[in-house]
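Please find one structure pasted underneath; my questions will follow.
All protein chains but one are shown at their positions in the complex.
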Amino acid sequence: MVNNYILRFLFAAFLSIILGLLYMGIGRKYIARIRRCYAGPFYQSYIDVIKLFSKKSISHNWIMDFGVMMGFAGIIATVIFLPIGPFTVFPDMKGNLIVIMYFMTIGYLGMAMGVAASGNPNATIGIARALALMVGYEIPFALAVILLVFVNKSSLLADIITTQQGSIFHWNAFRYPFAFVGSLIALQGMLGEQPFDAMIAPAEIASGPMVELSGKFLGFGFLQHGAQIFLETGIIAAMFLGGGTFLGFFTKQLFLYLVTLSIAAVFPRYRFEDAVKFFWIIPTSLVLIQLLIFLI
Amino acid sequence: MLLTSTKDLKDKGFEEILNFFRKKSLWMLHYCTGCGAVELPPTMTSRWDMERFGMGPMATPRQADLLLITGYLSVKSLKRVIYTYEQMQEPKWVIAFGSCPINGGIYYDSYSVINRLALYLPVDLSIEGCMPRPEAIIDGFTKLMKQIEKGEAIGYKKYKENYEWYKKNQREVLERTTPVLEQEE
Partner (left out) sequence: MIGKILLSGVLISFLSLFVRKKFNYFRWILFSIYTLLTLFFVYIWKNDFYFSENYKILSLYGLNFSLNFKITPLGWLFSFFTTLLTFLISIFSIQKNQEEESEKIISFFWFYLIISNIGIFFASDFLTLFVFWELMTFSSYFVISPGWMKSFRAVNYYFVLSTIGAFFMLLGIGFLYAGTKEFSIETGYLYLFTLFSKNPLLAVLITLTFILGFFTKSALIPFHIWPAQAHAEAPDDFSAFLSGIMIKYGLFGNLLFLVPLFLLIKEYPATQIITNKIPLFSHILAWVGAITSVVATFLAIESNDMKKLAAYSTVANIGYATTAMFTLSSYGIAGGIFQIVTHAIFKTAIFLSLAAVKYRTHEREMHKLGGLAYKMPVTFLTFLLGIIAAAGIPPLNGYASKWMIYQSLLAYRFPFLTVMIFLSSTGAFMYLFRALHSIFLGQLPEKFDDIKEVPILMQIPMYILMGLMLLTGVYPGIVLKPINSVLQFYNLQPLKLTYTTMFSTLSSVDSLKVFLTFAGSFAFAFILYLLGKPRKHVQPLDNYTAGQDPKEFGLTRELYHFALKFYEPFEHMFDSYRTDTKEFYDSFERKVNEIGKFLKETLSGNIRNSVYIFIFGLVIIILYGWLVW
């Protein structure tokens, strides 16, 4: 019984890392093709991570070590609650949305704590921007969650997936198109892709949170970003694209990620307060319209 | 002079496997010292597409593996370059661009420019030309990758072994600037 849980846990954790890094590699290739160049092989991200873990690294104090690990652990722990296709680690808690939304933040908090402990102001400026941006994109996303919870009378992702089965037109993306578009824009912010990448801004604040991360610390950053891609596209795929079998689910995730990158490849960057305003006006009103249509 | 030979410092065993990954993912520090920096943007972007080799620019020395000295190096920037180099994490490599870091180039008699970079930092590879064209730069990079794979790119180890020698050289040249700095204050 316990062994079973541990095996399931390890399966989900490794799957999220491996697939997340794969999506990252494919995404880099995809962006390069948009820009008419070729970039590295699709397995480039694995090479990068192994290289980073083989490098020596510095840290400034124990909080930095602890924070970076906590950040990664937070995202992995959230993946455990995500229904990955037909698979869940805990059969009795199939993707509780409230738990997922709040558990995700421990990853952000851990990473934020780790890089803030490095004592570089650029890192903290990046974190401040990221947190402000979070207040922006969480509102349309929360509204979309509320809508789906009202529709399904359950806050389990598994139940939301079940009601979408049958035909492609049962997907929430087609039933609630405005909410889907709003959530896609929120996803763009969650993943920190352009135009909402003010927190990273390499030329302005020296890559923000990652400024003092070296070697395996940056490696953890990579792994966390990979798992985060897996998690966040997974949530949207389960909420709007009907989950599916393993292969279907992964394809949907990749599709969502590539849609995000297509927008990212051609856009410049918003100032973060403008981005927050944008989130509060455009995507929020889109989802709100959908919610009002449903309530009336 | 330099104390140890290259053979003793060569990577062996498990490190050799890791070297495969290191050569495939070289991240360079975007630190532009001289006129050679203008050759980098075309190398990075779609015309020559350096990302094919897994290379890319990085924002801070902590994240980077590769330090590029793109052209002449004034004494003032040398101080920053040394500080930056010491902040980079091992394994790390230095590439010098053009003739200025080799012998001073057209600035060979300038009071404010150093003539030979190898006296102050362990240069793993020099790329000829004034300035080297992107083809030459990419050629240089592939050479460095081969060196890394064989475990021969060990400049950072030399720097550690001969730290006193490098520091002495650095001190000699950097001391020239101190009075100027003091007057400014």
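As written, the chain order gives the labels A and B, with residue 1 at the start of each chain.
FYI, contacts are C-beta pairs under 8 Å (C-beta built on N, C-alpha and C of every residue); 3 or more make two chains touch, one makes a residue touch a chain.
All figures in this text were calculated on a predicted structure; none of them were measured in a lab.
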*asked:* Can you list the shown chains that the omitted chain is in contact with?
replied: A, B
*Any idea which of B:T84, B:S110 or B:Q170 touches the chain not displayed?*
B:T84
*Have a look at A:L22, A:I47, A:I84 or A:A116 and name the one touching the chain we're not showing.*
A:A116
_Given A:R36, A:H60 or A:H170, the one touching the chain that is not displayed_ = A:H60
*With the full complex in mind, choose from A:G40, A:G219, A:G234 or A:P283 the residue touching the hidden chain.*
A:G219
*So which of A:A32, A:I47 or A:I125 would be touching the chain we can't see?*
A:I125
*For chain A, residues in touch with the removed chain*: 6, 9-10, 13, 52-61, 63, 65, 68-70, 72-74, 76-77, 80-81, 89-90, 92-93, 96-99, 102-103, 105-106, 108-109, 112-113, 116-122, 124-125, 127-128, 131-132, 134-135, 138-139, 142-143, 146-147, 149-150, 153-156, 206, 211-212, 215-217, 219-220, 223, 271-273, 276-277, 291, 295
*Can you name the residues of chain B that touch the chain not displayed here?*
31, 60-62, 79-81, 83-84, 87, 181
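One rule holds in what follows: only the chains that are shown with their structure count from here on.
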*Using CA atom averages as chain centres, what separation in Å is found between chain A and chain B?*
37
*Within their complex, state which residues of chain A touch chain B.*
28, 32, 35-40, 44, 47-48, 50-51, 54-58, 202-203, 206-207, 210-215, 218
_chain B - residues contacting chain A, complex_ = 18, 21-22, 24-25, 45-46, 49, 51-54, 57-60, 62-63, 65, 89-91
